[in-house]
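Quick one: structure below, then a few questions.
A single protein chain has been omitted; all remaining protein chains appear in their positions.
The first chain written gets the first letter, and so on, giving A and B; residue counts start at 1 in each chain.
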Amino acid sequence: MKTNPGRFFEDYRVGETIRHAVPRTLLGGEKALYHALYPARHAVHSSDDFAARCGLAGPFDDLITFHTVFGKTVPDISLNAIANLGYAEGRWRRPVYPGDTLTATSEVIGLKQNSNGNSGVVWVRTTGRNQRSEAVLDYVRWVMVRKGDTGAPAPETVVPELSAVVAPETLSVPNGLTFDGYDFELAGEPHRWRDYTIGEKIDHVDRVTIEEAEHMMATRLWQNTAKVHFDATNREDGKRLIYGGHVISLARALSFNGLANVQLLAGLNGGSHAAPCFAGDTISAWSEVLDKVETGVPGVGALRLRLVAQKAEAEPFGLKGEDGKYAPGVLLDLDYWGLIPT
Amino acid sequence: MKTNPGRFFEDYRVGETIRHAVPRTLLGGEKALYHALYPARHAVHSSDDFAARCGLAGPFDDLITFHTVFGKTVPDISLNAIANLGYAEGRWRRPVYPGDTLTATSEVIGLKQNSNGNSGVVWVRTTGRNQRSEAVLDYVRWVMVRKGDTGAPAPETVVPELSAVVAPETLSVPNGLTFDGYDFELAGEPHRWRDYTIGEKIDHVDRVTIEEAEHMMATRLWQNTAKVHFDATNREDGKRLIYGGHVISLARALSFNGLANVQLLAGLNGGSHAAPCFAGDTISAWSEVLDKVETGVPGVGALRLRLVAQKAEAEPFGLKGEDGKYAPGVLLDLDYWGLIPT
Partner (left out) sequence: MKTNPGRFFEDYRVGETIRHAVPRTLLGGEKALYHALYPARHAVHSSDDFAARCGLAGPFDDLITFHTVFGKTVPDISLNAIANLGYAEGRWRRPVYPGDTLTATSEVIGLKQNSNGNSGVVWVRTTGRNQRSEAVLDYVRWVMVRKGDTGAPAPETVVPELSAVVAPETLSVPNGLTFDGYDFELAGEPHRWRDYTIGEKIDHVDRVTIEEAEHMMATRLWQNTAKVHFDATNREDGKRLIYGGHVISLARALSFNGLANVQLLAGLNGGSHAAPCFAGDTISAWSEVLDKVETGVPGVGALRLRLVAQKAEAEPFGLKGEDGKYAPGVLLDLDYWGLIPT
């Protein structure tokens, strides 16, 4: 048997480190493609000139880093996954630049067999590194994975303790980043860190209807190989499930309208893919300011934001029902730290 | 309110200059994407080697410049536009190269409230500049814009005087451009400036059926944010209107077959988007030679061309009916100056 059937629940051991295959060089064409796939306009990633005035040499959008690292993990972590359950403790450590080559490893940090005996939850801490072995991103993800052999014994249950929020003092501000001389007019909006208040909600107004070709091209670009995204014969209903990361990128791009100056992502506190998304869905997005702190770097503030993507027909700001469940039409509930001029 | 509702008719003042947001670095991946989105084959933009022999260092297709500059203007000029009415006095001033960063400004040069009091026409002269603040393109565009407050007083009417045709002696021939040693066989056709006659019409033969994913990817690539192109819930009929510039690029690419040696665009005399275009439409194109002049540069001639895009089912060369209106199926009537070896 020369093909990779993927790992099953019983194939993971707490403490083992999986070295994911196929390093990827992001040569630069990904920038154009990212702009073609998402309505991205954040100035640091749109303009090398603008980035240079912020002390950065034309970095990739932080979500390109996330998707590329995530894609590496799919064949080892989520090929037989039933569900992607959550994210925690994500930190963008260092920007990625055209020409950088990314690799990824994952350490298994938790295992818990489900009571049905057919599946279990696997927690991994994934680290993406550049060609100099410098960490560019790490995050915890947990997924529910099928058992291959339901008779395999249950492992000792280990549930990692995870922070509900990345402590803001542990966020990495890229070396050299400065918002002195930041041009708000050129960036697209006047609103700065001090203009946002905790609890404030912003409807990002714009909407995008998704096509099959777009989400498949995006998902392939990150070498994410999960069958459900590409193979219309995989599900009984003949639908192709859209990669949750596609919805993240779409919502983040839409958030420009109201959060144009949140230029960089620094922390991923958590995230739920609340419902499946399919081609033909029209997506809107809104954000809520959950917290705000200053970073150690003068002029650089951090906003903790909830970013919600939902179907156009869903109520704006109607996140959950009285039963505590996500309201119909809510697709994504993402909790992150972003960097913005104070 | 942190999101941008766009400007309404009463928000414009004659004489003001609007500095558009979000500069854009065209790193180079746009070249591959442009070839994927359009059947482009003009040799100067297909081959850096061919371009070098013409004295140019691998410039972008002139329409990439146009779309990028146009895209910058959308949030300020046409977000609340009812119709894009026309173009005039467009000049490509200087080629754009991989690595260049473009910004755009628009001066309001005319205003005229409609008699219904609900909307008005806004004329702007837009200038695109590279990172050295050199003009790369300027053109006049006028759009019909909704009023936000119908009670706002009508501005003094100012209708700019616009040239019907860009005077050929004012066209910019790129520094260093030479067609000495031009290889017609490699360029794809033997026809040169002297082979075209005024009044000559050319059916470009090839046809392309447009998909939703393609026109949205193209339009996003230029950071054009107009809702009608992306949001299937925006129009009552559930259709997404195709960006007029997508039709321009498609028709220009199709025009290779008969105008392969018109390598560069120099002037935009005018243009009408005669009818809306939607995914599923199959587009054909034809051209008419309207005028021909020599430029000040030996060996470089200019053809004034009418480029018409229409649905496949429309009659070739049937531009307008006896009533002077565009014939059914005509989508685009563009009037431009192109440069070609004499």
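One rule holds for everything that comes next: a residue touches a chain if its C-beta (ideal position, glycine included) is under 8 Å from a C-beta of that chain, and two chains touch if they have at least 3 such contacts.
Note that the structure is predicted; figures quoted are calculated from it, not measured.
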{"item": "Which residue of A:114, A:225, A:272 or A:342 touches the chain not shown here", "value": "A:225"}
{"item": "Absent-chain contact - pick from B:122, B:208 or B:226", "value": "B:208"}
{"item": "Candidates A:14, A:27, A:165 or A:312 - the one touching the absent chain", "value": "A:27"}
{"item": "Candidate in contact with the missing chain, chosen from B:22, B:37, B:171 or B:242", "value": "B:37"}
{"item": "Omitted-chain contact residue, chosen from A:135, A:152 or A:217", "value": "A:217"}
{"item": "Residues of chain B in contact with the chain not shown", "value": "28-33, 35-41, 43, 46-50, 58, 98, 185-189, 191, 195, 202-209, 211-214, 217, 257-260, 280, 282, 312-313"}
{"item": "Footprint left on chain A by the chain that the document does not show", "value": "2-5, 19, 21-30, 32-33, 75, 99, 101, 103, 131, 211-214, 216-218, 220-221, 223, 225, 227, 230-234, 240"}
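Just so we're on the same page, only the chains that are shown with their structure count from here on.
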{"item": "Angle of rotation relating chain A to chain B [CA atoms, steps of 5 degrees]", "value": "120"}
